[in-house]
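First the structure, which I've put down as C-alpha cells, then a few questions once you've had a look.
All protein chains but one are shown in place.
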Amino acid sequence: MDDTPVQDRLDALERRVGLLEDEVAIHRLINSWGPAVDTGNAEAAASLFADDGILESDLSYLIGPPAIAAMVHGEGHQSLIRGGSAHIPAFPIVRVEGERASATGYTRVYRHTDEGYEVWRLSANHWEFRRTDKGWLVTRRTNHVIDGGPEAPAILTQLFDEA
Amino acid sequence: MDDTPVQDRLDALERRVGLLEDEVAIHRLINSWGPAVDTGNAEAAASLFADDGILESDLSYLIGPPAIAAMVHGEGHQSLIRGGSAHIPAFPIVRVEGERASATGYTRVYRHTDEGYEVWRLSANHWEFRRTDKGWLVTRRTNHVIDGGPEAPAILTQLFDEA
Partner (left out) sequence: MDDTPVQDRLDALERRVGLLEDEVAIHRLINSWGPAVDTGNAEAAASLFADDGILESDLSYLIGPPAIAAMVHGEGHQSLIRGGSAHIPAFPIVRVEGERASATGYTRVYRHTDEGYEVWRLSANHWEFRRTDKGWLVTRRTNHVIDGGPEAPAILTQLFDEA
C-alpha cells in the first residue's frame, strides 16, 4: 500500500490533472482559429490573442486583437473566404510551464478552386501563450511558409531548443 | 495546506479526470471512422453510430448503422477504396456536457490518382454524441464540402454559438 500522505497524493494529482487540462485548453485555442477565420468571425479570431498578442508571419506583423480583427475584415481575407477556405493546424506539440506555455507545429491553408482543393500555404509555427483570468491566450504566433528557405526550419527547431 | 475535505477533493478530481477521458474517447470515435471506411470495414464504421444516429452531408442522408454499413458496401465507396483513399479528420474541438457531447472541425477525403494525391472532399463537420452503455456513440454527424457557399461556415459557426 502506498503510504504517501493523502494530502500529498491529492496535491500531486491536482497538479497533474491541471497540466492535462492546460494542454487541452491550448489545443482548443489553436484549433479555434480555423473555424473563426473561415467563417469571418473577426471577434472570435481576435479574442484568442492577448491584448499585446502578436501574429507574425511572412505575410504580416499584427499587434493586438483589433489588428487581427482588421485582418479578418480585410479584402484579402474576405476574398479567401468567398472562394472557400480551411485553416487546419496539425496536432502541435504543447509545452506548459506554469503560467506560460508554447506550442510548435504545422498549419495549412486550403483553398477551394475550380480544379478542387489546393494547399495554398503550408507553414511552420511557434506559439506562445499566457494564462490569464480569461483563460489561456496567445501572446505570440510566429509562422512562415515552408519553401525550402531557412525560416521555417528555424521556427520548428525551437521545439528541440526548449527541451 | 489545502484544507478542503478529502472527499470533496476526490470528487472534484474524479469529475475532472472523467471529463478528460470523455474527450479522449470522443477523439477515438472520430478518428476510427477513417480506418474503418478506408479498409471497407462496414461493421466497424456502423458501430460508431447510435441506433438512431444520422450521417448527413451534401452527398447523402443516412439514418442508423445499417444504412451506414450499406453506404460502405456500396459501389461508390468501394470504387473509392479500390483507388486508394484516406479519410482524415483534423483535430476537432470537443465539448462534453454530461451525457451529451459535440465536436466541430474539418475532415478531408484524399484519393490516390495517377498524378499523386488529391483532396477530393474537404468538409466542415459538426458531430453530436451520446454516452451509452456501449460508450460514446455518434448521434448526428453533419458535414458539407467547403466550396465558398454558406453551408460549411454555417456548420463551423456552431462552435461559437455553443460557447
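Going by the order they are written in, the chains are A and B; count residues from 1 in each one.
As a working rule, a contact is a pair of C-beta atoms (placed from the backbone, for glycine too) under 8 Å apart; a residue touches a chain by one contact, two chains touch by 3 or more.
Because the structure is a prediction, the values reported are computed rather than measured.
Engineer: Consider the whole complex, including the chain that is not shown, and state which of A:68, A:86, A:101 or A:152 touches that chain.
Structural biologist: Here the residue in touch with the unshown chain is A:152.
Engineer: With the missing chain put back, which residues of chain B would touch it? List them for me.
Structural biologist: 6-7, 10-11, 13-14, 17, 20-21, 24, 27-28, 31-32, 34-36, 38-41, 44, 81-86, 88-91, 110, 112, 116-117
Engineer: In the full complex, which residues of chain A touch the absent chain?
Structural biologist: 1-2, 6, 9-10, 13, 16-17, 20, 23, 90-93, 104-106, 108, 118-120, 122, 124, 146-149, 152-153, 156-157, 159-160
Keep in mind that, in the parts below, only the chains that are shown with their structure count from here on.
Engineer: Just how far, in Å, is the C-alpha centre of chain B from the one of chain A?
Structural biologist: Roughly 22 Å separates the two chain centres.
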